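All protein chains of the complex are present and in place, except for one that has been dropped.
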Amino acid sequence: MKAIVHIGLKPGVLDPQGRAIARSLTDLGFDSVTGARQGKVIELDIKGNDAEKARQDVTDMCEKLLANTVIESYRIDIEN
Amino acid sequence: MKAIVHIGLKPGVLDPQGRAIARSLTDLGFDSVTGARQGKVIELDIKGNDAEKARQDVTDMCEKLLANTVIESYRIDIEN
Amino acid sequence: MTQAVEITSEIVAEHGLTEDEYKIILDRLGRSPNLTELGIFSVMWSEHCSYKSSRRHLGKFLTSGKRVIQGPGENAGVIDIDDGDAIIFKMESHNHPSYIEPYQGAATGVGGIMRDVFTMGARPIALMNALRFGEPSHPKTKSLVDGVVAGIGGYGNCVGVPTVGGETNFHKGYNGNILVNAMCVGLARTDNVFYSAAKGVGNPIFYVGSKTGRDGIHGATMASAEFDDDSDEKRPTVQVGDPFTEKLLIEACMELMATDAIIAIQDMGAAGLTSSSIEMADKGGVGVELNLDDVPQREDGMTAYEMMLSESQERMLMVIQPGKEQLAFDIFEKWELDVAQIGSTTDTGRLVLNHGGKIVCDIPIAPLADDAPNYDRPHIATPKRDEINADNIALSDLNKAVLDIMGSPDIASRRWIWEQYDRHVMTDTVDSSQSGGDAAIVRIHGTNKAVAITTDVTPRYCEADPYEGGKQCVAETWRNLTCVGADPIAITDCLNFGNPERPEIMGQFVGCIEGMNEACRAFDYPVVSGNVSLYNETNGQAIPPTPAVGGVGLIPDLDFYTTLAGAKKGDALLLIGETTGWIGSSLYLREIANMETGAPPPVDLEQEKKHGDYVRRLIRDRRVHAAHDCSDGGLMVAATEMALAADLGLNIQRPADSCAISGWYFGEDQARYLLAVDANSVNPILSTADSLGIKAQQIGTFGGNNLTSNDGLNIELSKVRTTYEAWFPKLMS
Partner (left out) sequence: MKTAVIVFPASNCDRDAAMALEKVTGRKAEMIWHRETEIPSDIDFVVIPGGFSYGDYLRCGAIASRSPIVKDIVAKAEKGLPVAGFCNGFQILAETGLLPGALMRNKGLKFVCRPERLTIANGNSRYTSAYGNTKEVVFPVAHHDGNYYADDKTLNILEKEGRVIFKYADNPNGSARDIAGICNDHGNVFGMMPHPERAIDPLHGGTDGLTFFKSIIESI
């Protein structure tokens, strides 16, 4: 199984990378861009095929390591 | 509109970060994890509502700035 | 699988081998090679590994001296700096990879040169980088600068080795081929230096570090091939660096090196497992048998060909003392590195590879090394240029000229670069880019002595006259080391040129080497390591000849050293050396008069030696508050840099009997130094100089807030600083 963890900054936390990306894009002439945020995705290979168990485990992983909940929030997708 | 750009290392390219994450998860007792890869997501706010045009623009942005196509591949989702 | 492929002439050509070279292979094997064997021959005989165009010329270099423990031929050069300490250093290019992927290309260049140094038992203590980019206005330049600098910093900072200096030039000649040359200096004990010769039969061969992937397959042949418009297709060969693993490798190797477990050790650089195993076997006169199934692999289904040619980074090969296997395993496992025993040494003199239960390669090792092509490529000397008389070069506005040149691409402050480099980690950096000085100073940990390090070359001169340019680049490093009070000891080099199959390029190469060698001999300043990078051309357009030189000197006692900074209010500015106003091939001519012409300044090696020895003596006598040599931009730029570093104004007095004004301020006569000294020291210094037959004179006094002169120069120093600091950030914004 695969678990896809999306991690992004919480709303209200300033995102210097996202801001720089938006600015560079408009500098390059992409005027349609009005904002950008950068986050990460972690793709995990998981043994077994109990999706519910996997989701619980991965939630635990996020709380314990993958996300810093002071500044980040996360979302988990499980794929079979 | 929103464009979500997923950027990941091309297959075969060394992903030391993914490796360190997988090892750390197993160290923490998450034995079910057999591998990890890390990528990034860039979420763009785009003016207008021509999804096809937006996709073209964002492809252009990926080629010119967002992705390092030497080692990374990308995927674009457009959301309305 | 690889065995099934029939070797056609196309396949031979794709491997960069000529028909003649292939015939030699057939002759030595007495049969056709299989694809794996062909791949092995092709990388071993590539320009990068075999030095087939350059070998006979490199042989001319002075390579020995009283402090030389190991000259060229090992992973890096080793010099003795007394008290049982040795300095191990080398410079290497990563030009092609950095053009294709600037961040990873530069990063892996730094990683590679560090491995060359710690392979020999030295803990890396300093990094330097010599960079050449295209015109500032070229559309690719900005992103190349951005990526290269980030890559160098990203790797060195993470490993925790300070990046203490370097040089950066911009010129249209590098538009299609940038140069990224990295140098590493390491510290070892003279009785604990490690070499690469595999000795003994039946000794275990260990593989340590990262797993092998399909990265950089054919990297070594790529580094030897000219670019064309299709080079995008060569892209997947770029490797990704992992400085984290490198740091662990250093610590693990240092720990194992403190035991007696290692017989021989070699990093896997270009041509990875192939060149490391063959070089170790060849040097030790033994054979090698490897079981490729045991090689730690990152990807599934790798062929023998791929494993042997992979250039995955952060890997080492070592021959371990029998009985010490467990010790080695324990140390590498503690540092969380992949480790495997993948074979052993044999008495057959052959390279035998087993894979999937079959022998996939069985070739004699000697011809791979000994029969490598060694070409005497035709070369024609660069035609001499006319001299340019400075009288014909007007200087209309001195104020403007000073501001223009201080804000020009090759002179402006590099702060934007070096603030991205950790210059302080290891806490022994006494002086670095931060002061803008001639050479970085890095203390030998726990002692009061230090090494001084510099990198220099003036491609303008090498292009105009390879022989004089070759002399000059060695002389400039010698001067720069002198300026900080160091005894120059030895150099490493990175010879970056175009396509050697063109006689005019080969002429540049030969001319530069001869000039360099002449200077090395005059200074008793041997070459102990180096690297050659050829085929730096795109669509027939070669880079300017760029033999970058890395010089290393010893400061025996840190109670006596100088830097560029340190001039005090009221200090006299002394000029040591002859000023004829040599304006040909000068930076002034290029930046202000818009001319890239004229013969470059000749280098009088006898004068260089005499002047340098005198300056060093004055520094040791504590007579000198600040010192700087005159190089790009002549004495005016050097003097301004000293004023900026001291944050102190300067009044310059051009003597009445001087040469033409443009030549006096901006000419680039060699063998010259500027010294800031106490007013009371002036007379004794000048009279001793006189007695030694050295031209010396006072040309200025430090004080105030402005740069002034008797020719109407009058600018606030703060204004100069603004111009000097503004150029780079503006380029990158």
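To keep things simple, chains are lettered A, B and C as they appear, and every chain counts its residues starting from 1.
Just so it is clear, a residue touches a chain if its C-beta (ideal position, glycine included) is under 8 Å from a C-beta of that chain, and two chains touch if they have at least 3 such contacts.
These figures come from a predicted structure and were not determined experimentally.
From the options C:E336, C:D397 or C:D647, the residue with contact to the chain not on display is C:E336. Between the chain not shown and the residues A:A3, A:A36 or A:L66, the one that touches is A:L66. Between the chain not shown and the residues C:E419, C:D621, C:D690 or C:E716, the one that touches is C:E419. Interface residues of chain C facing the missing partner chain: 150, 153-154, 157-160, 242-245, 247-248, 335-336, 418-430, 434, 443, 558. By the touch definition given at the top, chain B reaches the unshown chain through residues 16-17, 20-21, 24, 27-28, 38.
Take chain A: the residues that touch the chain left off the picture are 12-14, 16-17, 20, 64-66, 68, 70-71.
One rule holds for everything that comes next: only the chains that are shown with their structure count from here on.
Per-chain Cα centroids separate chain B from chain C by 36 Å. One simple way to say how far apart two chains are is to compare their mean CA positions; for chain A and chain C this gives 41 Å. Only residues 6, 8, 18, 21-22, 24-25, 28, 30-48, 54, 57, 60-61, 64-66 of chain A touch chain B when the two sit together in their complex.
For chain B in complex with chain C, the touching residues are 9-10, 12-16, 20, 23, 68, 70-71.
Listing the residues of chain C that touch chain B in their complex gives 100-101, 103-104, 210, 213-215, 235-236, 238-240, 242, 244-245, 298-299, 312-313, 336.
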